[in-house]
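Input: one structure, supplied below.
One chain of protein is taken out of this complex; the other chains stay put.
By letter and in written order, the chains are A, B and C; residue numbering begins at 1 in each of them.
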Amino acid sequence: MKFRVGVVGVSGYAGLELIKLIASHPAMEFAAAMDAAEVGEKPLADMHPRLRGISGLVTFSPEASRIKGLELDTVFLCTPDKASYDLVPKMLSLGIRVIDFSGAFRLKDVESYSSWYGFQHASPELLREAVYGLPEWNAKAIASARLIANPGCYPTSVALALLPLIRAGMLEIGSHIISDSKSGVTGAGRGVKPEIMFSEVAESFRPYNPIMHRHAPEMCQELGWDLNNFTFVPHLLPVNRGILSSIYVCFHQPVSLAELEAEYSRRYSGRPFVRILGGLRLPELRAVQYTNFCDIGFRLTDKGRRGLIFSAIDNLGKGASSQAVQNFNLMHGLPEHAGLL
Amino acid sequence: MKFRVGVVGVSGYAGLELIKLIASHPAMEFAAAMDAAEVGEKPLADMHPRLRGISGLVTFSPEASRIKGLELDTVFLCTPDKASYDLVPKMLSLGIRVIDFSGAFRLKDVESYSSWYGFQHASPELLREAVYGLPEWNAKAIASARLIANPGCYPTSVALALLPLIRAGMLEIGSHIISDSKSGVTGAGRGVKPEIMFSEVAESFRPYNPIMHRHAPEMCQELGWDLNNFTFVPHLLPVNRGILSSIYVCFHQPVSLAELEAEYSRRYSGRPFVRILGGLRLPELRAVQYTNFCDIGFRLTDKGRRGLIFSAIDNLGKGASSQAVQNFNLMHGLPEHAGLL
Amino acid sequence: MKFRVGVVGVSGYAGLELIKLIASHPAMEFAAAMDAAEVGEKPLADMHPRLRGISGLVTFSPEASRIKGLELDTVFLCTPDKASYDLVPKMLSLGIRVIDFSGAFRLKDVESYSSWYGFQHASPELLREAVYGLPEWNAKAIASARLIANPGCYPTSVALALLPLIRAGMLEIGSHIISDSKSGVTGAGRGVKPEIMFSEVAESFRPYNPIMHRHAPEMCQELGWDLNNFTFVPHLLPVNRGILSSIYVCFHQPVSLAELEAEYSRRYSGRPFVRILGGLRLPELRAVQYTNFCDIGFRLTDKGRRGLIFSAIDNLGKGASSQAVQNFNLMHGLPEHAGLL
Partner (left out) sequence: MKFRVGVVGVSGYAGLELIKLIASHPAMEFAAAMDAAEVGEKPLADMHPRLRGISGLVTFSPEASRIKGLELDTVFLCTPDKASYDLVPKMLSLGIRVIDFSGAFRLKDVESYSSWYGFQHASPELLREAVYGLPEWNAKAIASARLIANPGCYPTSVALALLPLIRAGMLEIGSHIISDSKSGVTGAGRGVKPEIMFSEVAESFRPYNPIMHRHAPEMCQELGWDLNNFTFVPHLLPVNRGILSSIYVCFHQPVSLAELEAEYSRRYSGRPFVRILGGLRLPELRAVQYTNFCDIGFRLTDKGRRGLIFSAIDNLGKGASSQAVQNFNLMHGLPEHAGLL
């Protein structure tokens, strides 16, 4: 049996990645390709030449009247924050489960939206209901969710690296955490902007939005860490895909590499998509691109009082589309890795 | 003594490259930085962070009233075709010599403009007066010109490679010439377009506008070759700078590598910016980037009846800004290489 | 039921690509990972960090004594020419079918090996037996083959583009064909060479081995075209993966775009991995990377007497590993696209 799924926002990079995953998933049937009204009705293959000969679907705009008869089980929203904010209640009211890629339902605090996202949020009850879709930590809640807030790409790379240490109480309370993160350009989306033109990015490298990036409060919420004690600095890499975060932490008391490795291995035992590299190897983008893996490595300094935690993911994979599929699998009682290896 | 020069169109990549060349030129004083009115008055360093601490000039729009008092000797127009078409007569009437980077005065045939450039050209006398600024072939006319039509980047790479063979009568009359050319992304300018966003270009490669590119008639005019016997196919390389043309020709009668090398060496003897690589090495972009050089290499096939001619230039250098400086040098009786080595 | 397969030469890029395909193939069981003796016994994941958590296999060197008990059905040889030349008879004598990625069994003429491959070939009968594994043209012979000579990457891109025109008698007999081809760097293999270090390739571009590349005789053999009337010029692109060939031909008599499209469509009707783009779109690398597709587009010039044929493939996909899987599928009576979409 296959579940009928739809995607809204098929024209972007995350949408394309998701479509490829759906096409090879054993339990999904791709029933509806939607995009913003201004895109119009257009063959998918015209948006994404890669899909020629694979999908014959034509996009349409996500109006209730057109969706009703489609008997969709789940819809993936690869849409901007405000569009997701508008679409989620409509989809839920049609009895369709939602996996939302935007930030519109990630923060629990309704007030945060005006300061970080620039719009008023009037659905505190949906914020309460929404499950933060980090499968390695929230599998149970995900299994019974109607609405998944699929995590941001940077937060995924940071949360998977830090949660084991924080939950184990290994970090010094009140100490400062620094995440120096670097992302490929697809993380900026497929919109046309001067600062991501080829000749502005290729052969270059730069930090952007240090401290003030909206992924910082999302990270702190999930980590349970004070935003004042957290510095997040994203940088733009001249590559298409991938995020590598170099994270600097202070331990409560000195630790050894063996202890660190043991703790990580214990926490992620049985989780197929987190790979602990131990003290010998270090993460690199090319090992995780086009996969759902998160690679984690580490080093110690200051006699074990400080740690360097490195994590690498594919921003379109574990940072977006393949993580969404992993959430879908948990929601539907499928093997967690279905369609992902 | 220094000549006072101005530049219109400072916000683009060719403008930036030109400004750097002017800054280190022994006989130029950079007196006026201009750009389109909509850009407004803005410090150069805000447009080009590379120029911080180098130039304190503020841009203004090129109106006669503001230019009059500046006593400019020469103005470089790094402007779109239509803008150049409008500006050239104004500058000349102010007694300023012009080196124009656009195509507005490159074609001799006034009719060609409506079909290839999309606007009516009403200055046949200026087209006659304009000198095609290819210094290796037109040095004498350049020396006394008021108006230089600075060659296109692709035409420069093709004309320098083919003119020696055509002028020597070595090519089979009526035979077909193919130029398979590849250019870096700065060749598309600094305007924001979806197809030159980083994630569309990086790790990719494609032909574009085959046959119908407006540089084809420019090439044929300068070569004296029938456009029906000429195939020009540009491709977009995932690099910032450089053009490599692979050109396929038929000889009138079989030639040897030694004859070919002798002919090229004879024609370009004493020309400092064309390097003949002979039969052992081949051109490559990294050897010419950030220079005014054109490297030419070749191979024979079909027992010497057919030739492969390869040429490499920097599209922003010999294909635009440094060639403009070379023209300026000839126009002012300076050493041809002043400020260029 | 799954067929037990082995791979020799797992340490290279084509080997890695093949391992990923085997892992998701519905009818293959990856039973043996082998490499040259000097590599030693090593976990696959140490060679390819991407395989951590996916494969626990340890490599060994391909000696008959170790292979015998493994009950392999088919072995893929991702080995250099000379190594394949030595290994193929041994594998066949063990009753194992072979898909060989090297050139050791591609040419029918035993004499060609000393001139183009630098070693004497003493197995004319195996050359006769070997089937050139281009599934779109040799499906029947492939189905019953013991030994497949998997085509070279450049020849695949050229043969798929030209065979329809040649077999239909559309090209002028005795006319000259030019293939100006551009390849990503993985085409040069994973061996360490100065000319493919990052800083020699990035931001650069160059032709190499024009005319004299050993893929030229392979192309001419498959096309049935005289090598004297064929010019092949490979170029090195600063990308990881992909080949784009721009091919210039002369027609017997003028053709129209519609005729051309009709002929290509007819020939590749029912072949799932060739996509004919018609007269509007053109191939580009990003549309075929990480796929088994070959995209073909075209333009006409000289009033339909000359054609420009463009083809794009992934050199590690349709140019190597996924084409090998396609051959495997045909050899085993599986759907041609099994494990490939």
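Here is the rule we go by: contacts are C-beta pairs under 8 Å (C-beta built on N, C-alpha and C of every residue); 3 or more make two chains touch, one makes a residue touch a chain.
All figures in this text were calculated on a predicted structure; none of them were measured in a lab.
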item: Absent-chain contact - pick from A:M91, A:L237 or A:L260; value: A:L237
item: Contact partner of the left-out chain, one of B:I243, B:A287 or B:L334; value: B:A287
item: Residue in contact with the excluded chain [from C:S55, C:T79 or C:T186]; value: C:T186
item: Residue numbers in subunit C that touch the chain omitted from display; value: 13, 185-186, 190, 192-194, 196-203, 238-240
item: Absent-chain interface as seen on subunit B, which is shown; value: 23-24, 49-50, 52-54, 202-203, 272, 275, 277, 281, 284, 286-288, 290-291, 293, 295, 341
item: Sites on subunit A contacted by the missing partner chain, in the whole complex; value: 176, 178, 180, 182, 200, 202-208, 210-211, 228-229, 231, 233, 235, 237-242, 244, 246, 248, 282-286, 289, 299, 301-303, 306, 308, 310, 312
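Note that only the chains that are shown with their structure count from here on.
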item: Farthest-lying chain, centroid of Cα atoms versus that of subunit C; value: B
item: Chain centre separation in whole Å, for subunit C relative to subunit B (CA means); value: 40
item: Where subunit A and subunit C are represented by their mean Cα positions, the distance between them in whole Å; value: 36
item: Multi-partner residues of subunit A (at least 2 other chains); value: 202-203
